[in-house]
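The complex is shown incomplete by one protein chain, all other protein chains being positioned as in the whole.
Moving on, here comes chain A:
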Amino acid sequence: MTDLTKMTLSGALDGMAKGDFSSEELTKAHVDACMDGAELNAFITTTFELAMDQAKASDARRASGEVGKLEGAPLGIKDLFCTEGVKTTAGSKILGDFTPTYESTVSANMKADGMVMLGKLNLDEFAMGSSNETSHFGPVINPWRNGEDLVPGGSSGGSASAVAADLCLGATATDTGGSIRQPASFTGTVGIKPTYGRCSRWGTVAFASSLDQAGPIAKTVRDSAILLESMAGYDPKDSTSINADVPDWVGACGQSIKGMRIGIPKEYSIDGMPADIQALWDNGIEMMKAAGAEIVPISLPHTKYALPAYYVVAPAEASSNLARYDGMRYGLRVDGKDLTDTYELTRTDGFGDEVRRRIMIGTYVLSAGYYDAYYLRAQKVRTRIVQDFENAWESCDAILTPTAPSAAFAVGRKVSDPVQMYLNDIFTVTTNLAGLPGVSVPAGLDQNGLPLGLQIIGRAMDEATVFKAASALEDAAGFTAKPEKWWV
């Protein structure tokens, strides 16, 4: 039999529909792949037994004619989504063996659509990081290598690595400043962050509430559309959820982009841009042109303020969101001589360096006397960035940029330099600040043979155009490279 793990999600769903194989067979193949790929450290918790049970139940449902959108597909869930009865860590020590009694809306939607869950995927602690090295459960290794272990990007490093290594057909991820798109770029996978409010945040451990948005990492643009259609949808339990129907995004894939106006923002040509990245971008522009799109130079003048503003807003919200991890009701608790001591010991032991750093930054920028200079100013920048995009939409329908300023780098290389690490988000944070949809599509290899992605940004609520442009880019780029299987 063919290797079922090499299939796309779309192909696997078709195969099961045709009766070529069962979910049980498909799931078993992926469980085996996950076991083989343990070295990648993509999972924090595996749920193989549960997955096999779910697969059997799915096959039974299919036999009775009940077929959901993700029926029988073995997938991974980023360990930021709370899963009922399955330990949820957010990549942190502080949650201890916290096992939710509830299911996040996103994973509940997918369960309702017939998903098989292989396990909970590794991530940077509380989704704070760009290399998956801040996880309490150790770094995730990128299946792509360059003579040494590379990071898969972050924070959704486990999701990206698992999909790239064919351990699962697709995975959920979350994106606060680029955490879906940058790892997708680093691993040759597709990752989309939809419009803020498309996916409910209910039951997803919060990092920065006004920026956090769930989305999928998948093997193809079409697969990402299938997954997002399942994940998205209005949820009255999240006040920031958008009350709108989920459109036919799968149908948008493969549609012609003839006449589509693609904006190229000049501010994204940053100083010291690696030649590989510039060449990829230029190539992308040519491909879109060849596919019939009209290329429009645009300006997003406040781009350079986006990253600093992001690193004020996100830590500010995080410092408050993470206050609940105090050792009182669940998770880790280190008893001290009094209440304050217990708080301090618990949070010192429970949080890693990066999380502590951001809590301190966030606390600082919200403090009396600093609020106006930092938080308020950052919010003003945010308004300007929203306005930049509004202006841009007058002359274009989608925007094409690189996803990240480099290919995957070696494990350990940037971990001691937070600012270098933060620069990974330079092309992605703007869409989080503006709440816009953005997708990363693998578009080529650098000179070392490592994958690179291009980003397409669309108007709020216009994921359809984003999918259309992404699938055109995917077709034109013809990216078929896979990492050599060096593990097991």
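As a convention for this text, contacts are C-beta pairs under 8 Å (C-beta built on N, C-alpha and C of every residue); 3 or more make two chains touch, one makes a residue touch a chain; residues count from 1.
The definition used in the following text is that contacts and distances are computed from a predicted model.
Visitor: Out of "Electron transfer flavoprotein subunit beta", "Adenylyl-sulfate reductase subunit alpha", "Aspartyl/glutamyl-tRNA(Asn/Gln) amidotransferase subunit B" or "(Fe-S)-binding protein", which one is the UniProt protein name for the chain not included here?
Guide: "Aspartyl/glutamyl-tRNA(Asn/Gln) amidotransferase subunit B"
Visitor: Looking beyond the chains shown, say which of A:348, A:367 or A:391 touches the absent one.
Guide: A:367
Visitor: Looking at the whole complex, which of A:30, A:93 or A:201 touches the chain that is not displayed?
Guide: Of the candidates A:30, A:93 or A:201, A:201 is in touch with the missing chain.
Visitor: Out of A:27, A:46 or A:104, which touches the unshown chain?
Guide: A:104
Visitor: Among A:328, A:360 or A:488, single out the residue that touches the unshown chain.
Guide: Touching the chain that is not displayed is residue A:328.
Visitor: Considering the entire assembly, which residues of chain A contact the chain that has been omitted?
Guide: These residues touch the chain not displayed: 81-82, 88, 90, 95, 98, 100-102, 104, 201-206, 208-210, 236-240, 316-317, 319-320, 322-324, 326, 328-330, 339, 343, 363, 366-368, 371, 375.
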